[in-house]
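Here you go, one structure.
Heads up, one of the protein chains got dropped from this complex, but the rest are sitting where they should.
Let's turn to subunit A:
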Amino acid sequence: MSKTIPDALIDNDSPQEKAEKEFGSLTSKEWLFVSKHNPGEPLPVPIEDEPPYFILIATYLNYLILIIIGHIRDFFGKLFHPELFRDVMVKDGIAPWYANFESFYTRRLKTRLDDCFARPICGVPGRYIKCYDRTSDDYNNTYNYSGTVTERLNLSSYNYLGFAQSSGLCTSESIKTVEKYGTNSAGPRVSVGTTDLHLECEDVVAKFTGKDNALVFSMGYGTNANLFTSLVDSKCCVISDSLNHGSIRTGVRLSGASVKTFAHNDMAALERTLRSVISQGQPKTHRPWKKIFVAVEGLYSMEGTLCNLPKLVELRKRYKFYLFVDEAHSIGAMGPNGKGVCDYFGISSSNIDIMMGTFTKSFGATGGYIAADKAIIDRLKLDLTTNTYGESMSPAVLTQIITSLKIIDGQLNGNEGKERLQRIAFNSRYLRLGLKRLGFIVYGADDSPVIPLLLYLPPKMPAFSRMMYDRKVAVVVVGYPATDITSSRIRFCVSSSLKKEDIDYLLKCCDEIGDTLFLKFSTGIAGGEKHPGDYKKGIAPRWTLEEVLEKTPEDCKKAMY
C-alpha cells in the first residue's frame, strides 16, 4: 500500500490485444451511421424532460440536510478538532488562503464523493482505461494505492474519434518527430518557436475548417482566455450563451468588454438582447457600440446540445454582429466529414467570423486553434498575447494533429477516417436511444456524442459512479457548481473506439443501476416511446433490456429517432 500514485505496471498484452483495448475493431458494417442535419429542415428541438415533483423536492431537501449537517459538523469540529480547520483560520495575523464559506462546499459536500473524481490512470485513455485501485480510510482525504490497476470501459475521456492510441500512424509519426525535432519548440512563436511543422499544421487546420488561415496554441483554455483582449474593449459588447465554457468567460472578462448573457440556446432571447443592446448603445452615453460579438459553443459539453447555427447565421445577417463559435467538442466529432457544426448543418464556414476549437478532444492531442479570414489572422499574429508571450506548440503534438486531421480527411489511411466518423455517429445514437427507451432522462441533440443522464439527487452521483466502477465502467459525474443545483448528472462521452457490444454492456449496466437507484422517470416526451403517440396517452417508455438490445441498433439509424 502506498499513499502516492504508483508507477505503471508492465502489461503483458500482445500488441494486438493492446490495440484492441485502445480501439475496438468494428464488428459489423451495420454499426455505422452518417450524422447530418438536412438543410432546410427546422432544427429538431431537444426536449428536456422533467422528473416527478417529489424528485425535485427530495433534491432540495438533500442539499438542505447536507448543508445543515455540514454546519453542525463545522461547529463541533471547530470546537473539538481545531487542528482540522487550520486552513481556514487566521494564523500569525495572515488571512487564510480561502474563506471558510469558499471551502464549505468542498469540505462538506464534495469531499464525500471525492473518490469519484480525479481517479488516477495510466496508459492510453482509449476504449479501456487503466484505473489505479485505491481505497480511503479517512473519508477521501488521502488514498491508499495497492499498486494494481483495473481496466474499465471508458465513457469519460474526450476521445471522440478514438485517436488516443499508442500504436498506429499518429503515434509512429509523432515518435519520429520527437527524434527529429526534440521535445519542445524552445520559445514563443515570435522569437524562435515557429518551425515548418507549425506552418504545416496551421495550413492543414485552415483547410480543414474552410477558413483562409489559422493559428495554433499550446492550450485550448489559453486560446480563449487571451483571445478577446485582442478583439474587443470596453466600447464593445459580447453577448454570451449562459452555459459558455469557463475559458470564454475568463477571456471576455479580461477584455473589459460589456457582457450580456442569454438563456442557453434561446434564440428568441438572443434576438431580444441584440435589439436592446443595439438600440440602447453603450451604457450611459448611448453611443453606438464599436463591435458586438456573439459567443457560442458548437457542442455544449455538459448538456450535449448543439448551437442553433442556422438561426445564428440568420440573425448575424440581420444584426451585423460578429459570430464566435467554440468548436472544442464539435470539431472532429460532428458532421459527415467531421468538420464540426458547419459541416453538420451544411452551412459554409464563411458565416462564422472566428472559429475556435481545441485539439484535446477529437484528435487525441492538446492545444487550441483559431481559424479566420487572412486579415484577422494577420492582425492576431501581431496582437495576440498567447502568440507573442506564450510557449509555442510542441513538435510531436503538431504531428499528432496533422496526422489525425489527414486521416479524418481521407488523405491518409484510406477509409479509416470515414469509419471513425460513422462509428461515433452510430454509437452516440444507439446509446442515446437505448437510454431513452429504458426510461432515463437524457439531455441533448440526437447526434451528439455527449450524453448527460440526469440523476437529480446529489447522493446518486457517487452511487451511480461507484456502481458503474464496480461493473468496470468509468464514467464522469457532474454536479453543482458545474451544473445548476437540481440537475446533477452522469456524462457519457461516446467514442468511435467503442464497439457496439460495449454499448450493449453499458446499457445492461445502466438498466440494473437505474432500477436500483430509481432513475427511470422519463415521460416519453423526449422520445423512446414504444409506439408513436404513447406519450400523449400517458404511457412512459420502459422497455426491457432485451427489447432495447434487439430493436435499438436498427431503430437508432432512422430519422424519426
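Operating definition for what follows: contacts are C-beta pairs under 8 Å (C-beta built on N, C-alpha and C of every residue); 3 or more make two chains touch, one makes a residue touch a chain; residues count from 1.
Just so it is clear, contacts and distances are computed from a predicted model.
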{"item": "Protein that the absent chain corresponds to, by UniProt name, given \"Mediator complex subunit 27\", \"serine C-palmitoyltransferase\", \"Heat shock 70 kDa protein 8\" or \"Adenosine deaminase tRNA specific 3\"", "value": "\"serine C-palmitoyltransferase\""}
{"item": "Option from A:M1, A:I69 or A:L382 whose C-beta touches the chain left out", "value": "A:L382"}
{"item": "Residue of A:L26, A:L254, A:V313 or A:L517 in touch with the missing chain, whole complex considered", "value": "A:L254"}
